[in-house]
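Have a look at the structure below before the remarks.
Moving on to chain A:
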Amino acid sequence: MSTYLVYTAGGVLLYALGTYGLLAKRHLIHKVISANFMGSGVFLILIGLGNRSPEGGPDPVPQAMVLTGIVVTVALTALGLAIVKRYYTATGLDNLDDEPSAGGDR
Partner candidate 1 sequence: MTPILPAGIRSLTFSLDETGTPFLILFAFLWTISALYAFATTPAGERARLFAYFVPSALGGVTVALAGDAISFYLCFALMAIPAWGLITHARTAEARRAGTIYLTLTAIGEALLLAALVIMAVEADSLALPVLAEAIGTSPLRDITVALLLASIGLKIGTLPASGVLPLSYTYTPAGAASALAGASAKVGALAMLRLLPAGVMPEEWSYAVMALGMATAFLAAILGTLTTTPRAVLGYSSASQMGLILVAAGVSLTSAEAAPLAYGAIVAFSLHHGLAKSALVLGDDVVSRLTGRARTAALAALALPALALVGAPLTSGFVAKYALKDAVHALHGTVPEAVYALLPWTAIGTAALMLRYFVLTRERTAETHVSPRVPVALWSLVLAAVALVVWMWPAHWNVHAIESALSLSSMWTALWPGLIAVAGWMALRYAPRGARRLNGIVPPGDVLLGLAAAVRAADRWLAGRSRSGGVTARGERADIAPALRATERSAVAWTAASTLFVLLVLLLVALSTR
Partner candidate 2 sequence: MTAWLPMLIPAIAGIATFALGESRGRARNAVNLTAAAMSMALVARLVVHAYNGTVVASTIPMLPGLELGMSADLLGLLFAAVATVLWGVTLVYAIGYMDHAADRARFFGFFALCIAAANGVALADDPLSLFIFYEILSLTTYPLVVHTGTPEALAAGRKYLFYALGGGAALLVGVAWLATIAGQTPFTPGGALTTVSGRTAELRVIFALMVAGFGVKAALMPLHGWLPGAMVAPAPVSSLLHAVAVVKAGVFGIIRLVNELYGPDLATSLGVATPLAILAAVSIIVASVIALRQDDFKRRLAYSTIAQLSYITLGTALCSPLAAAGALAHLAHHAVMKITMFFTAGSVYETLHVKKVSQMPGLARRMPLTMASFAVAAFALAGIPPLVGFASKWMLGVGSTQGGSVWALLVYVSSGALALGYMVPILTSALREGDHAPARGAESDPRMLWPIVTVGVLTVVLGLTAGLPGSPVHWAMTAIAPSFGGWTP
């Protein structure tokens, strides 16, 4: 039970960090990495869930979810990096440049 709590706490911490990064970091690569943080946080919680009930065996479902989730996250990350690269090539910018103060929004 305590293992589960440790996993969960760690997962929530990672998730919160990632959320902060996705929201506040301007550099686009930072955002992609932050999103991965969030994902890892959730996976941590799920993995913890798999070991929740000591009397039964490990629950396979959370593991299946984590595996699927990782696949999806990898795909998203790849797509994100590709877009960031093309965006950088096209505009020379490494951020979204959409804050009203920056005046770049259209």
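Following the convention adopted for this analysis, contacts are C-beta pairs under 8 Å (C-beta built on N, C-alpha and C of every residue); 3 or more make two chains touch, one makes a residue touch a chain; residues count from 1.
Quick note on selection: all candidates are chains of the complex that A comes from, given by their letters.
This is a predicted model, so every value here is computed, not measured.
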Every option in 1 or 2 belongs to the complex, but the one touching chain A is number 1
Listed in rising order, the residues of chain A that touch candidate 1 in the complex are 19, 22-24, 96, 98-100, 105
